[in-house]
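Omission of a single protein chain aside, the complex is shown with its protein chains in their original locations.
Think of it as A and B in the order they're written, each chain with its own count starting at 1.
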Amino acid sequence: MLLDLMLGSLLLLSALLSLHSRNSLKSGIFFVVFGLLSGLLWVRLEAPDVAMVEIVLGSAVTSLLIFKLIATARIKAVKVHRIRKFWAGVISLAFLVYMIPYLLTLRKEQRIEVLVFEKLSMSGVESPVTAVLLNFRGYDTLLEVGVITLAVFGIIALNKGDKVYVWRDPLVQSLSRWILPMTVFFSFYVTYLGTFSVGGAFQGGSLLAGGLIFLSLTGQDVHIGESIKKSLLLLSLLVFCGVGLMYAVTGYGFLVYPLPLSTISIILIELSICLSTALLLYTAYRGKV
Amino acid sequence: MSLDLGYLVAFPILGGLLSLIGRLRLYAVFVFGLLSCFLSFYAFLLSLKHGKPLYQWVGGWIPPLGIGLRLDGLSGFFLMFTAVVFVGVGVYSLGFFKSAYKEREEFFWFFFFFLWAGLNAFFLSEDLFNLYVSLEVLSLTAGVLVALPGHKKAVRASLNYLLLSLFASLLYLFGVAIIYASYGSLSMHMLAKSFSEGGEFLYSLLPLIVSLSIKSALFPFHFWLPPAHSSTIAPASALLSSLVVKPPAYLLLRVWIEVFPKDKSLEYVSWVLGLLGALAIFFGSYYAIRQKTIKMLLAYSTVAQMGYLFLIVPLYYKAQYAEMRTTVIEGFTMQAFSHALAKASMFLASGNAIYVSKRDDISYMPGFAHSHPFTFFALFFSGATLVGLPLSGGFFAKFLLIKASFEVSMLFQGVVLLLGSLLAALYVYPIWRESLSFQPEKIYHLPIPRLMEVSAFALGFVAFSSGLVAGFLLQALSGV
Partner (left out) sequence: MISFYYILSFILVAVSVYHFIAAESPFKRLIAVNILGSAVFLFFLTTSKNTPSQNPDPVPHALVLTGIVVAVSATAVGIALILSLSKREKDES
């Protein structure tokens, strides 16, 4: 109880500090703190899978991008008119007042989770979150993979490769090289864990992305051919669409996994997501393929 | 014969992926473009044949556990004209990239097909969270398309658009979260039953309606549209203005007719939307008349034309008889359809104008009537459709809506509809005047690539002549 109150108030405090700071570096740092505290709060809410994704992807990778921005560009702040602040205050206060009565209507009730646990044995995996993510609501995940692929190609289409902040310290450079194999192994392990415990493709993929971004931060690059990199970027979307279409064409239905093949289909898709997400986020950080 | 609806989403995505491979690009574009068009038309014909909506549970899991796809008259119609616009813009782009922006072509087709897939996914989906992801697909693809030219104006417009769009999407998600917390389901047909029991849905109403209004550029949230649609290349502007603004309005209609119950409070909300729609028509047209550049004029025209879709919300609410309800939905659909085709045609034609004269100003617009008849007629037909001249799809749409508004004695709607046509004529006229000009310095003899001319003309022609086949097309909506 006390822990919740503390976490909650620290969360609010870090959000306020992040939003209020004039200095963008301070905003960024408080944003990292906010992300980590969010993750902790979500663990407290019994959502460890999501907490992992938030801490690695939402907090760490986003912060890497933010700090790259702060280090590379000069962020111009414009003066905000007082009338705009007034209306902003009115709107947010009105929203708060509007929503408070809603709390009275909320009750403990059973939603869809009964159905999930009922059909879990038919999904091919033991983890309920993975079952929902890659089987029951796999279509959402397909579109999500599409979103991240599109975003990264948008970034590639945009940039002409400008000068980015680089940390050229030989010690850190070798450290990043040494850590990478361990990160690869660990990220595949996390992906594998997702089928029966806490973990999953996105968690593993973002971990690997972290290792790769560390490499890029020190000015190095992964030595894979450009065409291999490009095909890895597209891999998850291709595999996911391909699997869905394959089952559609053979008569089962779009993204309908036949029971004996569901585990292997999910593992195949998860592996491709892990690899692709890692390279996608890495490319997003670098700005070019 | 049935159709697996997943094909409508997966095949465009596949086409987009294959188009990234340099050697396969033209083949992929051709094959998957035709395939996606065929699939959309097949889906439309299926919806015409079946009186009732066709449901498909993706993955084989029934909602609320799984995600439902729904093909009925309304979604089939939207799928169909999405395909028409994409084919037209696709043909145009084949010619466009031969002449300029060669380095951008590498990624354009991926965004093109992905946008198509996202639109198909949106129109077919009946799961609220799936709609959120589809909305994000559309917003991000649109944002990336706006930034495609790479110059400062485009990048700034894209950034503002993206931030606002992201904000609106998260508001939408918040509304969905409230719905899930209160009702335990995300499936629209299931929620329809649950909503008729409780009054708690009102809390989700505000985030949903505000977010969808922001995304479809309803007044006063329209300010992102003109810079975004005018800063990018012509084919992208065409896709954005004709198609990307429609899904949020479509969703609002869907949610309104399928999910929300008949509640008194909704009537007040519907009048707020109706009023904002009228303001959108007036202010959009006023700013369009005042513009000096073609693309900005067309962008403000989109703001105005989208206003029609919101103006008629109280009409839907007031319509008592099922027959009148169908008329309003038919009017909505015809308006969306004819605006999409006409606006795409106009943007493509404006691309031709810029190609020939190298300038965006209306006063520098070439005298197409004398040098490039195809482009001139593209402008003529599409402009006539926007104004609502008889025989065009636009006329049919406005006729249906005016008829509906007088039948339920909502004179306000009828008057605004008529005034809107007059205002549209005021901003279409300068374009016609310039393109009919005899001044020798405005007549360019530079030949425009065939593909660019013919596609612009074809879209405009279809928009104009659709009034003739409107009866046939609209019978798809009788079951909605």
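FYI, contacts are C-beta pairs under 8 Å (C-beta built on N, C-alpha and C of every residue); 3 or more make two chains touch, one makes a residue touch a chain.
Since the model is a prediction, treat every value here as computed from it, not as a measurement.
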Touch partners, limited to displayed chains, of the chain removed from view | A, B
Among B:L14, B:V89 or B:V133, which residue is in touch with the absent chain?
-> B:V133
Per the touch definition above, residue among B:W57, B:F108 or B:Y180 touching the missing chain = B:Y180
Which parts of chain B are in contact with the chain that was left out?
-> 129, 132-133, 136, 139-140, 143-144, 147, 150-152, 155-156, 158-160, 162-163, 166-167, 170, 173-174, 177-178, 180-181
Mind pulling the chain A residues that touch the left-out chain?
-> 1, 4-5, 8, 11-12, 15-16, 18-20, 22, 24, 27, 31, 34-35, 38, 41-42, 45-47, 49-50, 53-54, 57-58, 61-62, 65-66, 68-69, 72-80, 84-85, 87-89, 91-93, 95-96, 99-100, 103, 106-114, 116-117, 128-129, 131-133, 137, 140-141, 144, 147-148, 150-152, 154-155, 158-159, 162, 200, 202, 281, 284, 287
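Here is the rule we use: only the chains that are shown with their structure count from here on.
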Which integer distance in Å separates the CA centroid of chain A from that of chain B?
-> 31
Any idea which chain A residues touch chain B in the complex?
-> 95, 98-99, 102, 105-106, 109-112, 115-116, 119, 135-140, 143-144, 146-147, 150-151, 153-154, 156-158, 160, 230, 234, 237-238, 241-242, 244-245, 248, 252-257
Flag every residue of chain B that touches chain A in the complex, lowest number first.
-> 4-7, 10-11, 13-14, 17, 20, 56, 58-61, 64-67, 104, 106-107, 110-111, 114, 117-118, 121, 129-130, 133-134, 136-137, 140-141, 143-144, 147-148, 150, 155, 178, 180-182, 184-185, 200, 203, 206
